[in-house]
Structures are given as C-alpha cells and as structure tokens.
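Complex shown without one protein chain; remaining protein chains in place.
Per-chain numbering from 1; labels A and B assigned in written order.
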Amino acid sequence: MKNLSLNVIKKPKVSSSPFFEHFKNFSRRKQGIAGLLIITVILLIAIFAPLIAPYDPVDDVNYSNLNAAPSSTHLFGTDEYGRDIFSRVIYGAKVSIQISFITILISASIGVVMGLISGFFGGVIDGLLMRLVDGLMSFPPLLFAIALMAALGSSIKNIILALAIVYTPMFARLIRGCVLSIKEKEYIDSIKVMGGSNIRILFKHILPNCVSPLLIQMTTYFAYAILAEASLSFLGLGVPQPDPSWGNILYDGRQYMIDSPWITIFPGIAIGLTVLGLNLLGDGLRDYLDPNLD
Amino acid sequence: MSSFLIKRLLALIPVLLTVSAVVFMIIHFIPGDPAAAMLGSQANEEQLAQMREKMGLNEPLFIQYTLWLSNLLQGDLGSSLVSDQTVLSLIANRLPVTLNLIIYSMAISILIAIPLGVISAVKHNTGFDYASMVIALIGISIPNFWAALLLIMVFALNLGMFPATGYISISESLILNIKHLTLPAFSLGFIQAGIITRMTRSSMLDVLRQDYIRTVKAKGASPFTLVFRHALKNAMIPIVTIIGINFGLLLGGTVVVESIFSINGIGQLMIQSVLNRDYPVIQGIILVIAAIYVFITLFVDILYTYFDPKIKYSKG
Partner (left out) sequence: MKKTRFYNMLILLVILVFSLAACSQNNQQSSKPQKNEASQGEDSIDSEPKSGGTLTVATGADLTKLDLHTSTVLSDRIPLLHVQEMLVTIDENMKIIPMLAQDWEISEDQTTFTFHLREGVKFHNGNEMKAEDVKYSIERFIEYAPRNAEFSMVDSIEVIDDYTVAFQLNSPSGVFLGSLANPYNPAVIIPKDEGANGEEIKNPIGTGPFKFDKWEQGKQLVLKKFDDYKSIEGEPTGFGGEKIAYVDEIVFKPISEASVRLTSLETGEVDVVLDVLPNDYDRLKQKQNLVVAMKPSLNWGMLQYGMNKPPFDNPDMRKAVAYALNKQEIVDVATRKLGEPAPSAVFPETEWFSDVHANDYQQDIEKAKELVKKAGYDGEPIVISTSTAYDHHEKTALVMQSQLKKIGLNVEIEALEWASFISDRWVTGDYHLLNGHITPRPDPNQIYYAYLHSSTSYNGYKSEKMDSLLEQGIKEVDMSKRKEIYNDVQSLLQEDLSFSSLYYYPVIEAHSPKIKGYETWSAGYPRLWNVWISE
C-alpha cells in the first residue's frame, strides 16, 4: 500500500478484545515473514544467477529447438531463438532486481537528504524544494519515465536515471513530513536550549524516528520499480536486447502467447511473485515497526 | 468555501509553472541539437537556423523558457514531426478516448473494490476476508499488460465473450462502447481494485473500532445504516485520496493497455511519438496530462471537505 504523506490524524488506540488484537498481529506477522521468505529467495536467485542457470541466457542459442515446450532439459521451455527460458528468467531476476535496487537506493538517499534539509531548515529552501517536488509529482510516474526514456535513450543506466528522477520526490516528501512532525515535539527545543548542534539533532534524534516509514516506503517503491522496468521493457523502451530482463522477455514473447504461452507465463509469475513478496514484506514491516500507522 | 477554492487555485500556479519548467527541460536532456529534435533529421540548415531563432536557442535558458511558455499560453504546442498536425489537435482528438477508458476502469474498480473492502472489514478474519485479500494482493502484483494479454486469450479468443480490440465512441453505440472497453478497463483496473480494496478494508476496520460507532450501535441502529451512513463516510477520506493518487497510476497504465488493445487514445499516441522521436507531441502529452492530474488532485481535496467538514477550515 502506498504510504500517504498526509498529516496523519492520529487516532487514539481503541482497545477492543485483546485476543482480537494479538491474533491480528500474529497472522499479519506470518504474512510479513512469508514476504521476507519470498524476497530472500528471489534475491539469492538474483545474486547467484550464474551458478543456478543451466544455460547462458544470451549465447546458448539453438536454432533447431525453437519454441520448445517445457521439458526436463528446459524447465521453462525455449524461446524463439532456442534460448532456455529458465536461465533467462534467472538472469532476468538479476537484471531487474539490480535495476530496481539501485534505483531505490539512489532515490531514497537523495530523497532523504532533500527531505531533511527541507523539513529541518524550512523557509525559502523548503518552499523551493517543495515546489519542485510538487511539480515532479504531478506527472504520472510511468508516463514521466517513458518521456524521460524517450529523451535519454534506452540503456540500463538511463532506466535507473529516469526512475530515480520519478521516485526521489516521493521520498523527499515522506522524510520532510516525518521531520516536520518530530520537529514540533517539545523535546527538540529543549535539546536546542541545551546547546545541541543542528546536525546532531538531525541525525541523532530526528532521523532514527523516520527510519520506519522510510523502510516501508522503500519496499513499496522497490515493487513499483520492478513493475516500471517491466512496463518500460515491454514497450521496447527498457533493457535492450539480447540481455534478458523480465520485462523484455515478455516483450519478445507476446506474439507467441497463443502457441507458446510459456514464454510469457514464467516471467509474468516471477514479476508477480516478487511484487507480492514485497507487498507482504511491506505489510509485515508496517505492523511490526509502527502499528499505529494503519 | 469560495475563498478556500480561490486560495487552492492560486496555489496551483507555482505547481503548474514547475510542471512546465520540467517539460521544457526534457527537450534539453536530449543529446544533440534541440532544434533538430523538434524538426526531425530531414530538416535542412535553413530550417534548423529558423527553428533555433524561434526557440531562442542562442539566448540564455531563462529567456527560452519564457518564449516557450508564452507560446504555450497562446495555445501553440507545436506540430507533430510525423503527421504535420498540431499537437493540440492530436491530443484533443485522443483525450476523450482515454478519459472514457479511465473512467470506465475507475468505475469498475470502485464498484468492485469498495463493497469488497467494506464486506471484508465487516466480516473480518473470515474465509471471505482472506479470499478477497488474496485476490487484492494478486491484483496489485500482476503487471497490467500481462493481465491484458491473459484476458484477451481467455475472454476474447477462447470464450469469445468480448472483443479484443478497438474503440467505438459512445455517440455511435453505448453498448458497443462498453463491450469494447471491458477487457482494457479490467486490465487497467486490476491494480486499482487491489489497492482500493485493501485501503477500504483497513480504513473501515479503523473506523468500526471507534467509540462512537459503538455508541450508534448501542442506540440500536441497523447494521446497514451503521456501515453506510456512519462508518463509510468517515472512512472515505483516505479512500478518496487513494483514488486520486491512483488516477496517476491509471494515466500511466493506459499507455500499455492502449497499445495492446489498439485503442487510439493518448497512451497509444504517447508510444507512437516516443518510438518516432516526435518530441513536440511527447512534450504536449505530458504537459496536458500533468495539468489534468493537478486539477484532479484539487478536486480530490475539495471532495475531502464534503466527507469531513472539519478539514475545510483547518486546511488552507
């Protein structure tokens, strides 16, 4: 779920049946753990791709075995160049996960810095930065990414750049909101009175309290990044051939949907599973870190 | 109320300016000569020099921006490099089609998701609740273009229930319009529906736990009144916000869905223009869409005041 950067109206925690509460947390935790499990498995697959994949995803072409159905030698079948789809999906995990991971790291880092500066120092800087953020957030994310890719050209570097531009404002907003809500607390003033430097306050008191919403947002946007890369590749604007990414395997395979559906089913499931895992993880994190938020 | 409105409208201006600045900058991101980007590589030196004059490329960036902006405000968004039509007319032709699709899609997802979310909240932790949560989760996890292709294979090809392509405008036939847009609307609406269901459910759950609900219940109100009159109205705020934000998701998702179903809306135009490097059109589209999105957000804000009068006065 998207974390809303509204000023959340804090509702008093109403006590209903204690059993009810405990039960809810428990089952939610299970979902969170399931999500963690799924993501860990996928991350491991992505990292160890060269060890897991039985074939080379690009060079192991086999022109006499085109579009073969799944079999014992080719778990997911072959594509229109005879390449093993299982290997391509494994390597695709590596590519897609890497791209999304780096994108989120960059967006979060820059976003945090922007949010901190904006929220803490306020004033003109805050005004300017937030105008920029508002402006950037007015563009529907995928459309914006597509326009940027059109200007920059298709390459892995540019996908990361385009998506980072799209997602950074959202992190900036989040952190700023968090900073603002904490800044208002009285104890910050008392620290200031006691002579604490700004930087110290920022990093020791404010930032740690923003980690939870940040982490949650990062998992959510990781999922968005994966879907965005897949969409861009599906449109032919993403990872260029012949390197596999989940999105561009779907792009290749769509004309074979009727006679060789395995080409599109497996990357589709891979994307779905990953995003599902991330959503579950995000849900679990939200319950664990900050049950008040829901 | 009207001073609130005016204040909000004025606040839009800096946002819109930023939007226009961003769109302007995109042309300058492109490696190479912006004049060539606007005219295409078939242009000769003379035409390029003229375009450079017109864009003020020899002037400082700020002057160029003001030039461009003044053209914009006069309604001149440039002309397509491919078809010679003005960008404005191209967009004006295609926008209604996309809006048609998006509205239909939102209608479907809201009609499904809100009841689903409400019932899930009311029947908390039952099988029904779990089932709908699973479906919602799957909904937000599946890439919408994949869903589109699957829907075509199952419902168009195998079951023959819906057509796979095309767009029939409402003025021609309402029934056909709905029929042709059903599969695309569902593909678009999947993610929407999932998000709204979850949001509705958790929002409702929160509200249902509130003290005042207990009071109303104690006073003997029927479950129906309880749910719909009291609980839902208060739960609507986050729901409405989500719907507004998701409009943006839809505007993005429509790009893919329109190409798959061959619907000649803004999304398909966007793809064609990107692949053709038709920069004036690309700029025009994101500008118009961003502007629309900004106004939708304003509309959502106004809806808040309907659902929670307290906000009207505290915000602003």
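Here is the rule we go by: a contact is a pair of C-beta atoms (placed from the backbone, for glycine too) under 8 Å apart; a residue touches a chain by one contact, two chains touch by 3 or more.
Predicted model, so just to flag it, every value in this text is computed and none were measured.
Visitor: Which displayed chains does the hidden chain touch?
Guide: In the entire complex, chains touched by the missing one are A, B.
Visitor: Which one, B:T18, B:T200, B:Q268 or B:Q283, makes contact with the chain that was left out?
Guide: Going through B:T18, B:T200, B:Q268 or B:Q283 one by one, B:Q268 is the residue touching the chain not shown.
Visitor: Would you mind spotting which of B:Q50, B:S70, B:T165 or B:T215 touches the chain that isn't drawn?
Guide: B:T165
Visitor: Of B:A121, B:I260 or B:I285, which residue touches the hidden chain?
Guide: Within the whole complex, the residue contacting the unshown chain is B:I260.
Visitor: Tell me which of B:N71, B:N177, B:N276 or B:T305 is the one touching the absent chain.
Guide: Among B:N71, B:N177, B:N276 or B:T305, only B:N276 touches the chain that is not shown.
Visitor: Where does chain B touch the missing chain, residue by residue?
Guide: On the chain B side, contact with the omitted chain comes from 40-42, 82-84, 94, 125, 127, 130-131, 134-135, 138, 149-150, 152-154, 156-158, 160, 163-167, 259-262, 264, 268-269, 272, 275-277.
Visitor: Contact with the hidden chain only, please: which chain A residues?
Guide: Against the missing chain, chain A presents residues 27, 30-31, 34, 59, 61, 63-64, 66-67, 80-81, 236, 240-242, 254-261, 265, 269.
Please note the rule applied: only the chains that are shown with their structure count from here on.
Visitor: From the mean C-alpha coordinate of chain A to that of chain B, what's the distance rounded to whole Å?
Guide: Averaging C-alpha atoms per chain gives centres 21 Å apart.
Visitor: Per the contact definition, I'd like the list of chain A residues that touch chain B in the complex.
Guide: 1-2, 4, 6, 11, 14, 16, 23-24, 27, 131-132, 134-136, 138-153, 223, 227, 230-231, 234-237, 250, 254, 257-258, 261, 264, 268, 271-273, 275-276, 279-280, 294
Visitor: If you look only at chain B, which of its residues touch chain A in the complex?
Guide: 14-15, 17-19, 21-22, 26-27, 29-31, 125, 137-138, 140-146, 149-150, 152-153, 157, 195, 198-199, 202, 206, 209-211, 238, 241-242, 245, 247-253, 255-256, 259, 270-271, 273-275, 277, 279, 282-283, 285-286, 289-291, 293-294, 297
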